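Omission of a single protein chain aside, the complex is shown with its protein chains in their original locations.
Going in written order, the chains are labelled A and B, and every chain counts its residues from 1.
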Amino acid sequence: MIADVLNGILLMLWRVVSDQPAPLAALLPALPEALRPVVSAVLCVSPIIGVFATLFALTTLMERKGLGRIQNRLGPNRVGPFGILQPAADGLKMLTKEDIIPRSADKLVHFLAPVALAVPTLLAYAVLPYGRNLVPLDLDAGLLFFFAVGASTELAIFMAGWSSHNKYSLLGAMRAIAQMISYEIPLILSAVTVVMIAGSLSPAHIVARQDGFIWGWVPHWYVLTPWGFVGFLIFTTASLAESNRSPFDLPEAESELIAGHLTEYSGFKYALFFLAEYLGMFAISGLGVTLFLGGWQAPLPGLDWVPSYLWFFSKLILMVFIFIWIRGTVPRLRVDQLLNLAWKFLLPLALINLFTAAIWHFTAVWQFPGALLLRWLLSAVMIGGAYVVLGRALSPRKKVSLRTYRYAT
Amino acid sequence: MQLHHYLIFSALLFAVGLAGALTRRNGILVLVGIELMLNAANLNFIAFWRFSADPQAMQGILFVLFSIAIAAAEAAVGLALIISIYRHYKTTNLEEMNSLQG
Partner (left out) sequence: MQIPFAIIAALTIVAGIAAMSLRKLVHCALCLALVFAGLAAMYLQLGAQFVGFAQILVYIGAVAILVVFAILLTNSSSSLLPTVRSRSWVFGLVVAVLVFATLVKVILASSTVAGRSLPENPLPTVKDLGTQMMTYYILPLEVMGLLLTAATIGAVIIAMQEKKPVEPLKPGSAGAPPTHP
């Protein structure tokens, strides 16, 4: 009995590591009937929490080191060799800090807000395909599930902002909600483009559709089509805004709002907010990888022997690295610029991109020589034209002149 | 699980929404009560669809999807009206909005 279970655990681990199908099926038959659902749930959930919590710790370090490099300084270098134990020190500091609740705060809502934010963020991980056979929950409407739980985090941010009874908190929360609602539309529209072409709402199926190579070496990823490329750019911009990252980090603009909805949070609750923010960023990057970058598919033929989840996580870390890079280089937007970008630029562009994708799909029957080039040109003209026209129409009319000072030279 | 469990639950939710819509003073909460009643009706559609002999006929689901979209539009317009009334009368109390009363 025990030998069977041990054997099953080893076999399961081997199947996970070596990328073979049905890892859970190796262990479950060795267990008694009543335990199976519980064990399979635990085995699905705990690796996700473990892996992404570790990734969170590594990312905070990578972010601080990378930002340090970009800003021409060293970054954390005191704890452990090269500062690699900094996340542990940060975590210990967070956990041992005093938990302060303002006297006029709404205590129950103030307590529930971080939980209400962390739970949906974790739920979003249920539908992402991490590897060839590693989908925790292959839902038929998986993408809709992802966006549904993503949308329910907005209420949690409102709870945090309102319950703190602090003007900065409330203003920050309102900004965050306005921003998240506005950017949800381009985000979903760019994902809908992929859904339309792939013909499925299931992330696992979307990844399976990006299988194979054109001409034997160009991967058949959606980012390598004209509509997919534009969709990926729109998706990345919108996901930066959804996860409140710079340059869209207005809700926490330190110079005007202290820390936005996080102002009155300290200690463990603040750590939970911080964790949820990073987990949200990983989840949405993971979705971007799934939709546009081919998920766990290898980038070149002949690299199939590398376990598929390694490809997924390297793409994920690449996206996170780009997010950090953008944070280090792009200044923060103003509120009106932020909302104008979403409603007047990204939304029309995403709609035109949807149309372009439809044309790309229907011209796939063209067989004459140079058809691919013509399709690319057609798509480029459509999206490029829209880009130029929208950009021209939205750029400020007033000429920027040299600033003159009244009381100084 | 039987069909009438779901129906009685949705009737109870409907009654709660109705009671709220009829007893509260605040215009926003009256709208909230109406939303509850709409949701209770939606649950009926889903329950009847699931317990029907042929779930492949999707009228129940599609009706609810359309009804959700209409409810969203209704909420947007209703709340915009309440905000606009608030600008005018500086109140959301329905009993003070009585300038048409003879």
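In this section, contacts are C-beta pairs under 8 Å (C-beta built on N, C-alpha and C of every residue); 3 or more make two chains touch, one makes a residue touch a chain.
Small disclaimer: the values here were computed from a predicted structure and weren't measured.
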Neighbouring displayed chains - absent chain, whole complex: A, B
Which residue of A:F111, A:F147 or A:Y387 touches the chain not shown here: A:F147
Selected residue (touches chain absent from view) among A:V16, A:M159 or A:L293: A:M159
Residues belonging to subunit A that touch the chain removed from view: 109, 139-141, 144-145, 147-149, 151-152, 154-155, 158-159, 162, 170, 174, 177, 181, 184, 199-201, 404, 406
Where the missing chain touches subunit B, by residue: 1-9, 11-26, 28-29, 31-33, 35-36, 39, 42-43, 46-47, 49-56, 58, 61-62, 64-66, 68-77, 79-84, 86-87, 92-95
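One rule holds for everything that comes next: only the chains that are shown with their structure count from here on.
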Where subunit A and subunit B are represented by their mean Cα positions, the distance between them in whole Å: 34
